[in-house]
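Missing here: one protein chain of the complex. Every other protein chain is in place.
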Amino acid sequence: EPTEGRVFAPPSARRLARELGVDVAAVDGSGPGGRVTDADVRAHVESGGTADAADADAEAES
Amino acid sequence: MVVGDISTGTDVAVIGAGPGGYVAAIRAAQEGLDVTLVERDAYGGVCLNHGCIPSKAFIHGADVAHEAGNAEELGIHADPAVDVAQMQEWKSGVVDRLTGGVEKLCKANGVNLVEGTATFADENKLRVAHDGEGQGSESIEFEHAIVATGSRPIRIPGFDFSDDPVLSSRDLLAMEAVPDRLVVVGAGYIGMELSTMLAKLGCEVTVVEMLEDVLPGYEDDVKRAVRKRAEELGIEFHFGEGASGWRGTPNGVVVTTETEDGMETEYAGDAVLVAVGRQPVTDTLELGAVGLEPNEDGFIETDHQARTEVDSIFAIGDVAGEPMLAHKASKEGVVAAEAAAGEPAALDYQAVPAAVFTDPEIGTVGMTEAEAEEAGFDPAVGQMPFNASGRALTMGDSDGFVRVVADAESGFVLGGQIVGPEASELVAELALAVEMGATLEDVAATIHTHPTLAEAVKEAAENAMGKAIHTLNR
Partner (left out) sequence: MVVGDISTGTDVAVIGAGPGGYVAAIRAAQEGLDVTLVERDAYGGVCLNHGCIPSKAFIHGADVAHEAGNAEELGIHADPAVDVAQMQEWKSGVVDRLTGGVEKLCKANGVNLVEGTATFADENKLRVAHDGEGQGSESIEFEHAIVATGSRPIRIPGFDFSDDPVLSSRDLLAMEAVPDRLVVVGAGYIGMELSTMLAKLGCEVTVVEMLEDVLPGYEDDVKRAVRKRAEELGIEFHFGEGASGWRGTPNGVVVTTETEDGMETEYAGDAVLVAVGRQPVTDTLELGAVGLEPNEDGFIETDHQARTEVDSIFAIGDVAGEPMLAHKASKEGVVAAEAAAGEPAALDYQAVPAAVFTDPEIGTVGMTEAEAEEAGFDPAVGQMPFNASGRALTMGDSDGFVRVVADAESGFVLGGQIVGPEASELVAELALAVEMGATLEDVAATIHTHPTLAEAVKEAAENAMGKAIHTLNR
């Protein structure tokens, strides 16, 4: 994946992901072009997706 | 000097009250922490006292005078006389008002203000030396420290700012009269902003620059727009020449430059302004006492929360790395403060916009076309020249363009480059677009007020989609 590291999500969704300990890069985006929304982050948590704060932190750095 | 005569404790000690430090201090206090802000010079740091604010005040003043004197085409005939000492006084009033405001805001938020130079004693203790004999010092114990000591101008060998005719940007911005002739060493953004301003105020400016063009890091067409206008203002450029020395003459100075091949040339001026870049200030801190060491570029390294290798210590702003810009410092200040308060804050922004207040202005954010390609995107690029913008034409200022860079597949806006009137303001919309993960269509479908320069942002997005109305689509 050449464009790896770049996640298209508004700041509010990125912050929510941090708070929920989710790696935002692992969330499937349902918005235009695959943009990650708040709802996508919540759905990811509910479906038992990653909830690893360390991952999220590492991702946030890029 | 008496050491340790007072000792206090604080949750967060912030060192340096520039746009990094004072913002960190206020936000930390808003988070309910007990905060102590130590500053040895002036509230607002370089930015408010010797950088962003005074330079923009002078640039505005020069613009007003220059525009009035060059509007014959509009039927306006004026021959403005500029009293630079008075402009200086006005500028100082603006600075005082803002620095006074910073002090008031700190106090209103409950930040403890301490004047003096802070050095580390250990990982949880600062020593603050107060200026002046017999003023003593104090110790401050902290849970967290935030280092925000900023930067200072780089010196080049042979040019010592303590010599009268060798000016730093700070010296220049304290001028009481416009020099008749000035040699400027460095065509980076500070050199170019100040040269343009001085030329508009009637100074004959000679710029010498080691590289082959102005404004390293910007794209060719962006550079060209700025260089062209500068040349029209009478600024003389000499590229590929490094300043190697200077000597005083009865009328000022003669600066010697050297090409790579060793060819020497001399340029005369009333004085020489050295603006070749800035370097982080780490030597005021005794970093060794906490086991920290600047990296090879002189910066203190930090992580995604602006935290250094020492858990209790954060570093933000110019001292913590590029881009050395006030708003980057403030952002890091907010994140460090929130992290110190235990919030899950992170420096996870997509882009730091940047502006250059030359004529025309530059505003950029995110990726250029080349950067997008390098990052693996297939870029869709759209452009709108200001000479097709109704608003730009009614302002008599229609050089330049807006360019928008997006990912062709998804449409996501990756960045933008603007050169032209109000570019520094126009870039805000593109910054929001980049940060939000907006697509070209989102920007294009948003109704933009007519007649505005901002319409060019929309038009550039439409151009990238092959749907522009006011430009031919490529």
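Order of writing sets the labels: A and B. Residues in every chain begin at 1.
Following the convention adopted for this analysis, a residue touches a chain if its C-beta (ideal position, glycine included) is under 8 Å from a C-beta of that chain, and two chains touch if they have at least 3 such contacts.
This structure is a prediction, so every number in the text was calculated from the model and none was measured.
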Neighbouring displayed chains - absent chain, whole complex: A, B
Hidden-chain contact residue, picked from the options B:Gly32, B:Pro80, B:Gly217 or B:Gly248: B:Pro80
Sole residue of B:Val14, B:Val35 or B:Ile53 that reaches the chain not shown, by the stated touch rule: B:Ile53
Absent-chain contact - pick from B:Ile300, B:Met384 or B:Leu426: B:Leu426
Positions on chain A contacted by the hidden chain, ascending: 10-12, 15
Touching residues (missing chain, whole complex) on chain B: 19, 23, 26-27, 30, 47-48, 52-53, 56-57, 59-61, 64-65, 67-69, 71-90, 94, 97-98, 101, 105, 108, 325-328, 330-331, 334, 349, 351-355, 363, 388, 390-391, 393-396, 422, 424-429, 431-433, 435-436, 438, 442-443, 445-455, 457, 467, 469-470, 472-473
